[in-house]
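For this depiction, one protein chain was excluded, whereas all remaining protein chains were kept in their positions.
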Amino acid sequence: MTRAIEFSSSLRFERRDLSPDENRRLFGPRAARHGHNYLLEVTVRGEPDPRTGMVMDLAELKAILEREIMRRFDHRDLNDDTPWFEKRVPTAENLALVIRDLLLEALPPGMLDRIRLQPDQDHWVEVVEEAADA
Amino acid sequence: MTRAIEFSSSLRFERRDLSPDENRRLFGPRAARHGHNYLLEVTVRGEPDPRTGMVMDLAELKAILEREIMRRFDHRDLNDDTPWFEKRVPTAENLALVIRDLLLEALPPGMLDRIRLQPDQDHWVEVVEEAADA
Amino acid sequence: MTRAIEFSSSLRFERRDLSPDENRRLFGPRAARHGHNYLLEVTVRGEPDPRTGMVMDLAELKAILEREIMRRFDHRDLNDDTPWFEKRVPTAENLALVIRDLLLEALPPGMLDRIRLQPDQDHWVEVVEEAADA
Amino acid sequence: MTRAIEFSSSLRFERRDLSPDENRRLFGPRAARHGHNYLLEVTVRGEPDPRTGMVMDLAELKAILEREIMRRFDHRDLNDDTPWFEKRVPTAENLALVIRDLLLEALPPGMLDRIRLQPDQDHWVEVVEEAADA
Amino acid sequence: MTRAIEFSSSLRFERRDLSPDENRRLFGPRAARHGHNYLLEVTVRGEPDPRTGMVMDLAELKAILEREIMRRFDHRDLNDDTPWFEKRVPTAENLALVIRDLLLEALPPGMLDRIRLQPDQDHWVEVVEEAADA
Partner (left out) sequence: MTRAIEFSSSLRFERRDLSPDENRRLFGPRAARHGHNYLLEVTVRGEPDPRTGMVMDLAELKAILEREIMRRFDHRDLNDDTPWFEKRVPTAENLALVIRDLLLEALPPGMLDRIRLQPDQDHWVEVVEEAADA
């Protein structure tokens, strides 16, 4: 079961151990500050609860995504307003791994199946969790 | 190989062993009658037939989906006009499991790979079949 | 300036002065109860307010659409749960005219430019308001 | 004839004559730095050239949009890296008016029909040019 | 009221009075044979019929589009299998004008409002009919 949300952040690809020129050489135009509407799709797995017919209550998943993701990343600058990108560059790959870790904490154990994070129309990343018993 | 179709149904989340009030408490606004354009994506697997270059003839798959899915669910009320939701709530999860069972019957053995059922823009479910020899 | 929302309703094409058979002949499968995720796009016109740079505050427009449209149509049956379709069939055309009238009431005079109502992927209607001074 | 492009910018809604607190009260979360993938659709009008069958050569329009829009706004901060938002807030409305002015300059006279600028999935603005002879 | 259909054609930009080399210089890669899934949106205007609540019966419009457009252009080569591009290049503009003429013939007088023809994701053309009494 998958739920999609959208958040809006600004960012720049910057390694703080490199000079502005070196960052520009390594990352090209993305070394300058720019922004994205990130589309995030979160998939949880499991059997439907026989009482409700749902793998997970949609309102509950919505509340978790609001609290864990929207409040932290929406209308934020990834480099300056969040603690995760001091030593890592906020590429789609690294941001997806941060989100994966936050959701592994927040969701019941074993429920996170995968996340898909799409910064723009023709580029996205996925992080897939192995099923414990697969 | 995947084919997408769309059908239009009405439904309400309702457990017949509960009172209207209890249903409302359990399911919120979805306890009232509403409707969806369901997007259904059906994926079959296999090697392309050397004669035709196709995993499965598209026209044949289209005919199966017309007969098994469109005729049963399009322009129907899931609760009142189909036999599957007397004891189950027509959540996306439960409807996907009903469709999976209908297609396992109708398709050649081992061909169904997965289905994806999307009731609205930011929410969907998937049912994945294990490959026999995987 | 346009804002898009989505609501989920059930409906049937039915004229109460006709028998079930006559309705079926006139409207085909749409005479049976079915449902849609309606996509509604509401466009307002005007010069941007020099103080805020916006034609209309997005939060204010959102609140109007929530109050006037979502509360009335989302998770409702158009025939049974709303007062507008006793003498009219809830076609996309008629529903769009009802929504137009509700928004002409609720928005500041002269601001409504047009609405676009889309019941499914390949079919939609538009109602365009003439500008007073055009 | 319409061509769509996408650019990625960061921005904050900020009037420099107001304190941070006043900006926050006026603009809410959008007073903080965030970002968008802007979708821009540029429509030119005219009769097809009998020699080429096109209203305007697509490659030429593409070059104009690259030079006038992409170089100025893509991978830029609208407030800090462009000269247009010192006295205006970079709302979608104001950004669309800036782009309209740049394209009126760059396109042959009378060709610009309208632009549509979409900062996110469910919100966009249009600026329509009157035809000289309408 | 608008209905969208999709058809699949092959084509090359070629003026028969020019040599292959001259065509290549004038039209670039599009002088070679290629193909599109054309998305066509046909908009008709009018008041809803009080009997049916529809501007035009959807099934009737569908039948006209099937007969006039799909049979002529779907799974066809625009240059070799249709009579319209002997002296004109099958640009989106010229194809839209051909379709406009076919629909003006086939639809009741005064009903065609506009057509929109989209050869690919980021490029499309529109032909708008003036209302007789506008």
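Order of writing sets the labels: A, B, C, D and E. Residues in every chain begin at 1.
Note that in this section a residue touches a chain if its C-beta (ideal position, glycine included) is under 8 Å from a C-beta of that chain, and two chains touch if they have at least 3 such contacts.
Here the structure is a predicted model, which is why all the values come from computation and not from measurement.
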Practice task
Name, in rising order, the residues on subunit A that touch the hidden chain in the full complex.
Solution key: 13, 26-28, 88-94, 97, 121-126
Practice task
Spell out the interface residues on subunit E facing the chain that's missing from view.
Solution key: 6, 8-11, 29-30, 32-37, 74-77, 80-81, 119-121
Exercise for the section: Tell me where the left-out chain touches subunit B, residue by residue. Expected result: 1-5, 43, 48, 52-55, 58-59
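In this section, only the chains that are shown with their structure count from here on.
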Exercise for the section: Please determine the option from C-D, A-B or A-D whose contacts repeat those of B-C, over half of the contact pairs being identical by residue number. Expected result: A-D
Completion exercise
Between subunit C and subunit E, the Cα-mean centres are separated in Å by 29
Problem - Gap in Å, rounded to a whole number, between the CA centres of subunit D and subunit B - result: 42
Handout entry: In subunit E, residues with contacts to at least two other chains
Key = none
